[in-house]
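Here's the structure we're looking at; comments come further down.
Shown here: the complex without one of its protein chains, the others still in place.
In order of appearance the chains are A, B and C, and numbering begins at 1 in each one.
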Amino acid sequence: MFKKSLNTEDTLENAGLTVEEQQLFSNARPQAYEPYPIKAVEDFANWARANSLWILAFGTGCGAIEMRPLMTARFDANRFGVAGRPTPRQSSVFVIGGYASVKTLKRIVRSYEQMQGPKFVIALGICPVNGGMYFDSYNTVNRFDQYLPVDLYITGCMPRPEVLVAGIMELQKMIKAGKCNGANRYVDNFDWYKANQKKVIKNWDMPDYNW
Amino acid sequence: MTSLNRHTLTGHSAALDFSQPEPVDLSSGKYVKLWQGPQHPGITGNMSLELTLEGDTIIGCKTHVGYLHRGFEKLMERRTFIQNFTVVCRIAVPEPTFNEYLYSHAVEELSGIEIPDRAVWLRTLNLELMRLASFLMWIGGQSGAFGMYTVPNWTLSHRDFVLDLFEEMTGARIYHMYIVPGGVRAGLPEGFEKRARDVMDSTEKMLGQVERVMFNNAVTKARSRGLGIIDPEMIDPYGIVGPNARACGVARDLRKDEPYLAYDQLDFDIITGHDCDAYGRAWQRLQETRQSIDLIRQCLDRMPVDGPFQADMPNVLHWKVPAGETYVKAECTRGEYGYYMVTDGSEYVRRVHVRGPSYTHAIAVMERLAVGCNIADIAGLMVSLHTYPPEIER
Amino acid sequence: MNEKTLNTMLEKLKQEFDISDIVEHKPRLTTFTVSKQHAETLIRELRDREAYTHLNFMTCIDYIEDGIFSLVYMLHNYGKKHSLGVHVNISRNGEEVFSIHTLWAQAWTYQRELREMYGIRFTDSPRLDEDFCLEGWDQIPPMRREFDTKKFSHERFGHREGRSSEVPREHMKVQLYPNRGGDEE
Partner (left out) sequence: MSLRDLLSPFYVWQRAFEKPYTTKRPTLDRPGAPAYRGFHINITETCVGCGSCHTICQNHAIDMVAVDEYVGRDGDSGLRPRFDYGRCCWCGLCVDICTAGSLRMSNEYAWISEDPGDFHFTAGIDDKPWQENALGYRRAEGYHLYPPKRITMPMLPVEESVNTFDEVVRGYDKEQAKKEADRCVECGICVATCPAHMDVPDYIHSIRDGDYEKGLQLMYRTNPFPATCGRICTRRCESVCPVGILGEPVAIRWLKRFIVDQVDKKDYPRILNEPIGESDFKVAIIGAGPGGLSAAYYLRQQGHAVTVYESRASAGGMLRYGVPSYRLPDVELDKDIEHILAIGVDIKYDTEIGRDISFETLLEDNDAIFMSTGLSVPSSMRIHGEDHPRVLSGLQVLADVASGRDPGIGKKIAVIGGGNVAMDAARVSRRLGADVTLLYRRRISDMPADDEEIDESQAEGVVIVQQAIPVEVLDADGTERVCIKWGEAKMVDDPKGGRPRPVLQEDRMHTETYDCIISAIGQSSDLGYLSSEVQDQLAIEWGRFKPVEYQHTMMEKVFVGGDFANRTADAISAIEDGHHAARGINRFLNPDAFIKAEMQDE
């Protein structure tokens, strides 16, 4: 999976990188997640995934403020199998904390792509839905689903930790039902997402897909 | 005070050397460049530090901000005066009410509105509660940065109790939108005083436990003593304000120096410290948290129970504020928070500049204090300066 | 600050630096305007001689109709508890300005921000061209008055479809009295 797939037709251009850097980064396309052929196995895997949601510790916006009560004693999300992880490589849930500025969006894309599948995205607040408070700001995106696939939206400004808990429970239900396929949507429509991302991120100096 | 000024102005002190560090030759293999943040648990909010390391010692630090830039000052120029009050609280997420107060105060000053006495006390109470909530979160953050996760569990829960009070008082947990130009939006709900006093009592008790567990802790002491020493000579040239300055023994507090709202009627003294390191600043903030609890109790004691809480207002849908210019400031948890406002007589504000104390604390001060630190201490140092990135970039 | 000392100081500054437009906004805030050539010395003098040692902030106001940027340096005197706002008017067309990064440690950050947000260049200010808040910005500096942030946001980021609104007055006209009211065209 991490091998550089050279000489095949379907590779990424990585045009944002210098020639030397292109040698360092993979240019393979992302691959969709294939469920286990046996349904019982897949169901078991989904059950396990749903009960160990590890959230990437990346406070991208105001939403970060309510993550702290969520993760500490008052709301104690650990009992629902939720834990914060400092690195994308270990995380399965990306919580978009409200608005995403263009500068952060670039880091969000990078972090998201680095996460291991299956992975899920929860968008907090109004801003990822339709621009929210900053619908007219020159530096925040208005529709987050244009740039990354979102599995669940929680409206509010800010959504309270209680709704976050409710959202996590909802996500668990969806995962158990095998309905959370945002990551596969991303793979299937990769070029569309990438084009949208590049439309707003003007200094694209990273690989097209961050393995 | 004057002696300090004279001293700093001689120009011979190292504190006055603002020059940027020399760039290093990364290809030599001797140095490593490391990004701490924006996606990093040891950073206060969404910002990043570009660190240059020699071994595990930091020899260069650059702060990068802008990950939370929403262009507030631009947005405010195209919203009416009443609409802006809902926007400003988002400038500093953990401390929205200081923005609400200062914005409202600036507008009131320019349009000549006098707010009623009850609104003054309600505002004071609101600001002090905010200070308490913010300090509680900060104590948890500082403790967490040194690897002790017990204290955040306590303080953040107590902060949540304060947020419950806010919810009752203002109708929202985080973005209260309570202080509005002309006054406040409502009086206190029934039974609020009792519940507030209960929260104060339990929080005070908890702070005693925090003092014991965190401040009398061999690990905390070992890691924070001597970390990030602010030379008192740096204070004016670097624009250091608030607890960061008071911990160095500089008795400056806008609540006392240039009293606003009801602070001239409250009984308190400026707390100062003498340790200029991270431990001293933490201790300073712990004492100020206690002071804040005391001030909240005083506010509750003296809160007028009835009377208007809003001044006579024009129709806000087409409210024109006379042309003028003002700078208003208040002491937030991190020091001087200010709003500079210029109006031109139209329905929109001409220019607002929001001055947050983190602007210098997180960039100029941080970049200087980081040099020479161990990489492991950078998170603790960052937290000890108490910076909030959203108020830097707005 | 008592009025007399303030007036004496302002009088002195008037003679030395030719300051104008002195406005006392409130007892603790006075602003005035000074020409660019005198400004640097004036600010240094205020800091060293008059003990306005604290730089509250530095910012800029865009007077697009007059074709000028008004730079504002807000200085504070802790002893006298008094703030002075120094306005320096410069042309909007890329006029270069002196830098005060040698006077205050945080000044270069402000100047970097103003370069990014207004496109003002400060002579020898360190790291002036590094990105501050924006990244890959390809438009005119956003804080300039002529930059329309709503239009830009709409064009670049779009909005979610499914919204439409009626104006009560127009809606009622169409519904209730389409042929009446106003001139007939």
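Quick note on the criterion: a contact is a pair of C-beta atoms (placed from the backbone, for glycine too) under 8 Å apart; a residue touches a chain by one contact, two chains touch by 3 or more.
These numbers come from a predicted model, not from an experiment.
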Going by the whole complex, the chain not shown touches A, B, C
Given B:43, B:107, B:125 or B:177, the one touching the chain that is not displayed
B:177
Which residue of B:21, B:55, B:189 or B:345 touches the chain not shown here
B:189
Pick out which of C:26, C:44, C:81 or C:160 touches the chain that's been left out of the picture.
C:160
Residues on subunit B that touch the omitted chain in the whole complex?
79-80, 82-84, 86-87, 148, 150, 153-154, 157, 160, 164, 167-168, 171-172, 175, 177, 183, 185-187, 189, 209, 212-213, 216-219, 221-222, 308-310, 312-318
Touching the missing chain, which residues of subunit A?
73-76, 123, 126, 128-133, 135, 143, 145, 150-157, 159-163, 165-167, 169-170, 174
Positions on subunit C where the hidden chain makes contact
160, 162-169, 171-173, 175-177, 179-185
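The rule is simple: only the chains that are shown with their structure count from here on.
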Could you work out how far the Cα centre of subunit A sits from that of subunit B, in whole Å?
31
Nearest whole angstrom, what separates the Cα centre of subunit B from the Cα centre of subunit C?
23
Which residue numbers or ranges of subunit A touch two or more of the other chains?
103, 136-140
Touching at least two other chains at once: which residues of subunit B meet that condition?
66, 69, 71, 74-75, 78
Going by the contact rule set out above, which residues of subunit A touch subunit B in the complex?
56-62, 64-66, 68-69, 72-74, 84, 86, 88, 99, 101, 103-104, 107, 111, 133-134, 136-140, 157-158, 160
Per the touch rule above, subunit B residues touching subunit C in the complex are 1-2, 5, 8-9, 18-20, 65-66, 69, 71, 73-75, 77-78, 109, 234, 236-239, 252, 257-258, 324-327, 329, 336, 338, 340, 342, 350-351, 353, 355, 359-360, 363-365, 368, 393
Touching residues of subunit C toward subunit A in the complex: what are they?
133-139, 142, 147, 149-150, 152-154, 156-160
